[in-house]
Each structure stands twice: as C-alpha cells, then as structure tokens.
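Only one protein chain is missing from this complex, and each of the others stays in its spot.
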Amino acid sequence: MFNTRIRVPETAAAGEAVEIRAMIMHPMDNGFTYSTQGTLIPVNIITDFTCRYLGEVVVQVRLEPGISANPIFTFSLRATESGPVEFEWIDQNGDVTTASADLTVT
Amino acid sequence: MKMQRRTFVASLAALPLAAPALARGAGPRVTVVGAGYGGASFIRTLRRLAPEVEITVIEQTPRFHSCPFSNGVIGGLWDGDRISFEYDGLASTGTRWASGAAVGFDPATREVTLEGGEVVTGDYVLLSPGISLNFAAIDGYSPEAAEAMPHAWQAGSQTGLLRRQLVEMEDGGTVVVAIPRPPFRCPPGPYERISLIAHYLKAAKPASKIIVLDAQDGFSKQGLFEECWAALYPGLIERIPGAESGEVEAVDPATMRVSTAFDDITADVANVIPPQRAGALALDAGLDGGIGWCPVDPVSFESTLAPGVFIIGDAAIMGEMPKSGFSAAQQGSACAAALAARIAGDDPAPRKLINTCYSLAAPDWGFSVADVYAQTADGIAAIRPGGGTTPLGADADTHAAEARYANSWFDTLTSQLWG
Amino acid sequence: MIDRRRLLAGAGGLAAIAVVPLPAAATPADAAAAITEAFGDDRPFTDGPIIIEAPALAETGNSVPITVRAERAMDAPDRITRMALFSENNPRAALFAVSFGPAAAEAAIATNIRLNGTQQIICVAETADGTLIRAIHEIRVVVSACTTLEAQF
Partner (left out) sequence: MSGHHRLAIATLAVALGPLSALAGPGDADGAALAVACFSCHGPEGRGGGEIPALAGRDAGEIARQLSGYADGSIPGTIMPRLAPSYTGAEVTALADWFAEVAP
C-alpha cells in the first residue's frame, strides 16, 4: 500500500461533469537513475490505475516508466446517482492500493 | 568565425580622435528597448566601442527598480531606495531618450511605436524587455488580484506592497509563497525571498509560518537553502514540492484562498508568483516563435526570426545561462561588442561570459552559483570542469564573505550601469 | 513543517540525479513500431478532434504537464474509447494508454510525463467504430544549469 490523495467533490447535480483527481506517492523508478551509492535503481513502477463510479469504469490507465514520480491523473465522470467513486492502483509486483470517496448526487 | 581583434583595435584607435559626442549622428541608428540590466549594459558598452552610433532609448518606467536585491526590501534588510535608480546617468551618455513606453514593434521594418503615437526607426534594434507575467495560467489571478496577492516579481510598487502586507500581518499569520514551473526569472529568487521573509518573521512575528506551494520539485541551490533553513529557521517553513502537487492552480483574492490540486489554504499574506514569458513587446511581435521565449543566435544574440533585431536578458533563450540580472548585463556588453563588429563589417567573436548569482539566506549568510559560459555556434554552455555552487557545509566566515561580496557586486554593477 | 525525512530526500535527490549513460533513445521509427504494437497497422490515421495541451517549452524533462482531450460527445457512435501517448525521443516510446469507460464525462485526461529532451509527442486515439486519429505536439525542453537539475531518465 502506498499513500494516496484523491479529490472528489462531496456533492454534484445529476448530469453534471465532475472533475476527479487521484495521486499515488510512488517514485516510478524508470531504471535509468543511480542511487547515492552508485548502483543502478531497477525499474519499479505502478503499471495500472482504474477509477470506477457506481461500479462502472470511468478511466483505466496503463502506465509506463515515462510517467513522472507520484503519478497524478485528472479526468471527469458524469454524475447520475449517489454512490462510491473507487480508485485502484496496481504495481509491477501485483500489489494493490485502493482508495474511495462517496459522491452525493442531488 | 574569425577573430575581430583587427576591427576592435581599429575602432578603439579611432576613439581618441572622436572627441566625445562630436562624431555622433554619422553612424547607424540603434534603438534600445528596455534600460534594465541588459539594456543599460548594452548602451554603456556600445557607446564605448562604437561612439559614432546614434542610440535611442525607449523605457517604460520613470525610474529603474532592480529585481536583484528586492528580496532584501521585502525582508526589511534595507528600504526601497537601495534598489531604485534614476536613468539620468545613463541618459547623459549621449543617448536620445524617447518619451513613453513602447506599445508596438514591427520586426520587418524595425519600427517601434510609442504610446504617444511616435514611431522610432533604427538600423538595428536591441530588445531587453524582460518578462511578462502569465496571469491567465492561474484561475482567478489577474493584475487586479495582484493588488491583494502581490507577485512582486517585477520590482517597484509590488515590492513595497508585499513588504507592507508582511509588516501589517499579525503574529501567528500564514504567509503563502507560490512558485511557478520553470523557466522563470531568477531561479533561486523565490527561495531567497522565503529565507528573508523567514528572517523577518523570526524576529518580528515568531508564531507565524510560511507555506511554500512549489510547482518545482528540486530547485536552484536547494541543499544550500535547506541547510540554512534548518539552522536558522527551523519549523518556520513548510514546503510542498511539485511532485506532491504543490503547484498553485487557482486563487481567490476575496477570501485569500490559494488552491493546489488537493489543498485549499487560506493565507494572511499571499505572494503568488505566476508563470512567465518573454516581455510583451517581443511576444506580441511574434519573436518567441510561439514558445514563450525568444530564440537568438548564441554569439551575436540576433533573433533567429528577425534580422537586425537583437534580444538579450530574461526574454531570450540563452542555453544554460540562467535568467539573472548578472547574466543580462554580461549579455548586454557581449551583444554590444558583436554589433560593433557587425557595423565595422566583421563577424562577431565568441566570448566567455560569467554568471555569479548570489543569494542571501540571511543578512550575513550568502552563497552563490558561479559559472563561466562559452558562446558556441550550438549554444551557450557552462564550461566544465569548473563552476558550481558554494559547497555544502561551508563555515560561517565563508557565508559572511559571500554576503559581503553580494552587496559589493550589487552596488558596483548598479553604479556602473545607472550611476 | 519541514521534517528531516523530506530534507534528506531533497538533498539526496540531487545527488542521485547523477550523469547516467542513457540507453539509445527512441526514434520516430520506434514510436511508429510502438503505435503499431498498440493499435495494429491495418488502419490509416485520420484527422480528428484530438487536442494535446502541453507547454511549448519546459525547463526540465522530469515532469511536464500534458492533457489529451477529444472534443467529441461520449454518446456519439464515433466516440473516443482509447487514447495512447508516445514519445519520439525517450528510452521507451510508450508513455501511457487510457481507456474511457461508460461513466466518463468526456474523453480527456491530464498527467505529468518525463521527456528526454526536445521532441514530438504523438497521441493516437481509437473510436468506437474503429477508426484511428492522430495528433502531434512538439515540446522544446531546455535545461538551465542554474537549476542544477539534470533531466531524470
């Protein structure tokens, strides 16, 4: 599990496009940098990110080492009814990090 | 490219014959827009190397306000008079001083239009317009909003405004400093400012704090600043770097709210430094080629987009040379030498340029980055090995010496340019 | 507050960015191969409403903000279902790929990417009815020595 930060508005009107933000604190080591001891730092990245709203996919992202450290994604979902917005990150070892927030639709 | 020593010597040999000012009027006309570090240095050097040239200066401000050392005003180390200079000394070097600001420039005809409607024409034009602030890059920010949330990144009334706000703030207040993505004027400048605000708060308002919302991850002289902050200002400065989404995206001057991707912070004093681009005159004339900063020939500083137009200082892309007043002054004298060679029918010779960029983290705690740059056809590059910053872990005597040298440098250079 | 961990990370971070012998950078041909791998080579590219928003000039390649956006409704039969971004000069051409599901309000996403110097960025988008749209954006990367930062790859 890595630390994450998400930004989901508490409320939205039905039909509204709602901006969503999600960041995971991860170095995204791309395999081309050396540690202070002079050893090559191996590739260590988040490979997959998914956001779901009411169980349906909003975005599904495949990440490569060209994504900057602490990957952050901004996108939008269409509000329909109250329910959870769920986030899932998977790293190259298959370890999963999750976060979620509730969106109330008025 | 051949050396221009022959020309250089020839033009100098002619000097003693040319009684000052008498020979002027016969030579080419050169228009200079902007009499800051770059423009003033250019004027002084060209006057010496090619006294026959007729120089017309266009400057929008009635007095020069230096960005270098303006952080000392904000931190209360000295008052605004120290960074404010009359143009009289520069004007008395035999230049014609046009009245009013430039509002338009046509690179094809090299005509500069002044706000009063007057049109100044020249055989060559030197643009040293500095930066323009990209207010639109931050939601809610504008020139009007900057009256509540000053940027103070162009010295003058904004410098005094930020100082007054700090003085009027109650102890226990929150000062937010927002730093944009690079490139921007003076890479270590925001961190020097944070240091000197911390110096003021520590003595005058010790319950206060500074929150730095930084679009940058690492920054110029980072280790040196952080070493000083840990020693002198522990607990006073909290910084959210770019990699933790420190970049400011929106502000609301009515509520003094400053927002990043994930945080909304209410400030008592908000110093919002927006992203920057080349000065408006160069941008509006398209001399940036759509990329925000002006590409120039690395030896002559002639615009790659407009023959006969030379661009120096913060507005131009100068390879590895940073956007600093020190750099601009060096570019000004090198550009004047290149133009003097051109006028004499010769190629400009590549030079070695210096940038020594001092920062004060406290009145007696200075450090620097110092590099020598080579002008090559491929660009301006720092010469290695050599150059670099004050070493980490330097003793108090070294920091005190560098602070004294910083003060000396400022007084020496400003008196040469505007004295 | 500035904690010790962050201070150390800051100082160590600079040291860690040593000069690194880069593997051969991708070429336009590598980018084309990566695009073929992702989308096949049986369809021509068409022009379409794909916009790449990124700075024309960035001072370091460590973190360059980029937004890819399709100005086309999500209920249109030719709505955008997938987008992928490619570099012509990074060690690896592929940067990221995104699929837009039924809950997305628009086919748009923003993130930060690493760029190994001045280059063209290519966005390829696929529509629900199977056509491919391509957009290209040039980003100039300059590294000022005064920042004491090297591009990190």
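For clarity, chains are labelled A, B and C in written order, and residue numbers in each chain start from 1.
Everything below uses one rule, namely that contacts are C-beta pairs under 8 Å (C-beta built on N, C-alpha and C of every residue); 3 or more make two chains touch, one makes a residue touch a chain.
Only a predicted model underlies this, so the values are computations on that prediction, with no experimental measurement involved.
Novice: Given the contact rule set out at the top, which of the displayed chains would the hidden chain touch in the full complex?
Specialist: B
Novice: Given that one chain is not shown, which residue among B:Ser208, B:Ser245 or B:Ser333 touches it?
Specialist: Candidates B:Ser208, B:Ser245 or B:Ser333; residue touching the omitted chain: B:Ser333.
Novice: Can you work out which residue in B:Arg48, B:Arg82, B:Lys202 or B:Arg257 touches the chain that's missing from view?
Specialist: B:Arg48
Novice: In terms of residues, what is the contact footprint of the unshown chain on chain B?
Specialist: Against the left-out chain, chain B lists 3, 5, 8-9, 12-13, 15-16, 20-21, 45, 47-48, 92-93, 326, 329-330, 333-334, 337, 349, 351-354, 356, 368, 370-372, 383, 385-388, 390, 398, 401-402, 404-405, 407-409, 411-413, 416.
The working rule: only the chains that are shown with their structure count from here on.
Novice: Once you draw an edge for every pair of touching chains, what topology comes out, line, ring, star, complete or other?
Specialist: complete
Novice: Between chain B and chain C, what's the gap in Å when you average each chain's C-alpha atoms?
Specialist: Computed value for the inter-centroid distance: 32 Å.
Novice: Measuring from the mean C-alpha position of chain A to the mean C-alpha position of chain C, what distance in angstrom results?
Specialist: Centre separation, chain A to chain C: 16 Å.
Novice: At which residue positions does chain B touch at least two other chains?
Specialist: 217, 243
Novice: Can you list the residues of chain A that touch 2 or more other chains?
Specialist: Chain A, residues with two or more chain partners: 68-69, 72, 74.
Novice: Which bits of chain C are touching chain B when the two form their complex?
Specialist: Residues 1-2, 6-7, 10-11, 13-14, 17, 55-60, 62-63, 65, 140, 142-149.
Novice: Of all residues in chain A, which touch chain B in the complex?
Specialist: Touching chain B: residues 5, 7, 21, 23, 25, 68-70, 72, 74 of chain A.
Novice: Residues of chain C touching chain A in their complex?
Specialist: The contact residues of chain C facing chain A are 12, 15-18, 20, 22-23, 62-64, 67, 74, 87, 90-92, 94-106, 108-115, 152-153.
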